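Removed from the display is one protein chain of the complex; every other protein chain stays in position.
Let's turn to chain A:
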Amino acid sequence: MACLLEAPLRISVLSEVTATSRHYVDRLFDPDPQKVLQGVIDMKNAVIGNNKQKANLIVLGAVPRLLYLLQQSSSSLELRTECSVVLGSLAMGTENNIKSLVDCHIIPALLQGLLCPDLIFIEACLRCLRTVFISPVTPVQLLYTDPTVIPHLMSLLSRSQRTQEYITQIFSHCCKTPEHQTVLFNHGAIQNIAPLLISPSYKVRMQALKCFSVLAYENTQVSMTLVNVLVDGELLSQVFVRMMQRDQPIEMQLTAAKCLTYMCRAGAIKTDDSCIVLKTLPCLVRMCSKEHLLEERVEGAETLAYLMEPDVELQRIASTTDHLVAMLADYFKYPSSVSAITDIKRLDHDLKHAHELRQAAFKLYASLGSNDEDIRKKITETENMMDRIVSGLSESSIKVRLAAVRCLHSLSRSVQQLRTSFHDHAVWKPLMKLLQNAPDEVLVMASSTLCNLLLEFSPSKEPILESGVIELLCSLTQSDSPALRVNGIWALMNMAFQADQKVKVEIVRCLGTEQLFRLLSDPDTNVLMKTLGLLRNLLSTRPHIDQIMSSHGKQIMQAVTLILEAEHSIEVKEQTLCILANIGDGNTAKDLIMTNDDMLQKIKYYMGHSNVKLQLAATFCISNLIWNEEDGSQERQDKLREMGFVDILHKLTQAPDSSLSDRAKTAMQQYLA
């Protein structure tokens, strides 16, 4: 006991207040149980709504004593109940209070208390547990450490409306990972909680609904089960639709819409189902309107963005619903100029939500514009949209930056926008800035956007090139993340397309042949494909081909051989054969193939391959080698005739595929001329 009191004595802020607080604690140690009970009740009355008093009592060590009394089977039920009430009251205070309580192992003690048969006591324990678990500082894992806890909580669901409310609230706050979802699912969460959706108590209905929203999130198993659940003879999805009715409280509408959204995204409900098109989507659009709370608008927009992300039809519908595109522009007007002057409280509130609002709006715009050109146009024409994106790219909040670059990426899929608004607003500048030292998730989006900005028809290509982007992209190709490697090499590929010799040389120099060949053996097929694409773009127009092949011919031929010999998809091999065809188009580079009999045999093999695409590419290569008007064509023709290519070409002129037979005929004409 002495040690309990010692710590607080060292605290200099001790005052008379602590003296009275200490009196409360002292009474917990009274030998007379009746007096202890009275002491606890007095303490209860003293702490209600008094954060300072709560902190004092915690500092003075009331918690371990209360927990001790709560756990003692010798304590009267009344005393144990009052103890948990006081603890619950302490938990209602600051986050520090919660931390202290959790440190004193309040959770196992309260969970233990649930085994008592007395309902009043159970309810008190649950109420306290609820308060502790809904705090962000409590580690949710504590609910799952003892495997008997979840089944026991499920069994308590039938006891009273209060147990239902508290338990479902605990579940909805403690279900954060797929594992948690599975644990709850396996213990019958769905069957146990579904009937609560029609409880007479609004609180119970609401908490049960929240439970389903966290259970169904990105969980196919749960979602698939949910669609078949009947509540009082009605399908669950219909129950959710009813909860979305416009006269229901906003919180309920929004949560029900989330449930249906998650079920839809998990594939349990089709995107053209009327409960999605005519109910969920319009409900979420409504949530974005100005008349709702900022939090609701953020959640509404984010959920809507998620709902329609993969479905262009939903995107189209949303884009015409209730002027959504224009409505979202309002998300950028916080804190409003009015709030600054008139109301400090409101300003504070606005400021707190300003970032959230902006990122939610960017996300929703990104989702809206991901497929449809008309919608993208509508978005870019929204007041100040491009300026907002540009300033969003350099905001301090990473969430906003990420959302802004997502939005930009979505809009960058439009040829028209690339040519116009993107160039007018010089979006490449902040984008390039963003690419320096950004976290990976931002980098992936930003580099992917950069790929589109480097397309040959994009007017931003030139200034980006001049800003020294090549080095940056080359460094991306060395990243551990496959997505970044793909984007890096993809951007380089786009850059090399129909580029000047200078640019091509710079790419090769900067990337280094070593890295280039490392990428050709990348485990990610996407990376390999884009690297081959880069090679192909580098090896175009005759002087470029000869120049590159004269310096790197040996390695390139080696790499080509390796790929053709290894197990690769048709697409990879086709791409490689196209590179060979380009090499065959060079003046001097031709010899690298002509002098390589092994390679010629490979080409021959692919001319007789069962896949038309490969035949076509191989024939292309041969056709380039025997082309008439070039020096030494006669010798090449002769050599290839000897090797039996003419027979194959002849056969191919009869090929059922017309492009292949045409190609073969063109090649044959070279011999005839």
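Keep this in mind: contacts are C-beta pairs under 8 Å (C-beta built on N, C-alpha and C of every residue); 3 or more make two chains touch, one makes a residue touch a chain; residues count from 1.
The rule we apply is simple: contacts and distances are computed from a predicted model.
One chain of this complex is left out of the view, and of "AP-1 complex subunit gamma", "ATP synthase subunit b", "creatine kinase" or "Ran-binding protein 10", the protein name its UniProt record gives is "Ran-binding protein 10". One of A:Pro282, A:Gly392, A:Pro430 or A:Gly553 touches the chain omitted from the figure, and that residue is A:Pro282. From the set A:Gly113, A:Gly488 or A:Gly533, the residue in touch with the chain omitted from the display is A:Gly533, counting the whole complex.
Check A:Asp247, A:Asp480 or A:Asp598 against the missing chain and you find that the one touching it is A:Asp247.
Although one chain is not drawn, the whole complex shows that of A:Val102, A:Ala360, A:Met385 or A:Leu402 it is A:Met385 that touches it. One of A:Thr138, A:Gln547, A:Ser623 or A:Gln637 touches the chain omitted from the figure, and that residue is A:Ser623. Screening A:Thr94, A:Thr271 or A:Thr321 for touch with the missing chain picks out A:Thr321. The missing chain lies against chain A, touching residues 245-247, 277-279, 281-282, 312, 317, 320-323, 327, 337, 370-373, 381-385, 387, 413-415, 451-452, 455-456, 490, 493-494, 497-498, 526, 533, 536-537, 539-542, 545, 575, 578, 581-582, 585, 620, 623-624, 627.
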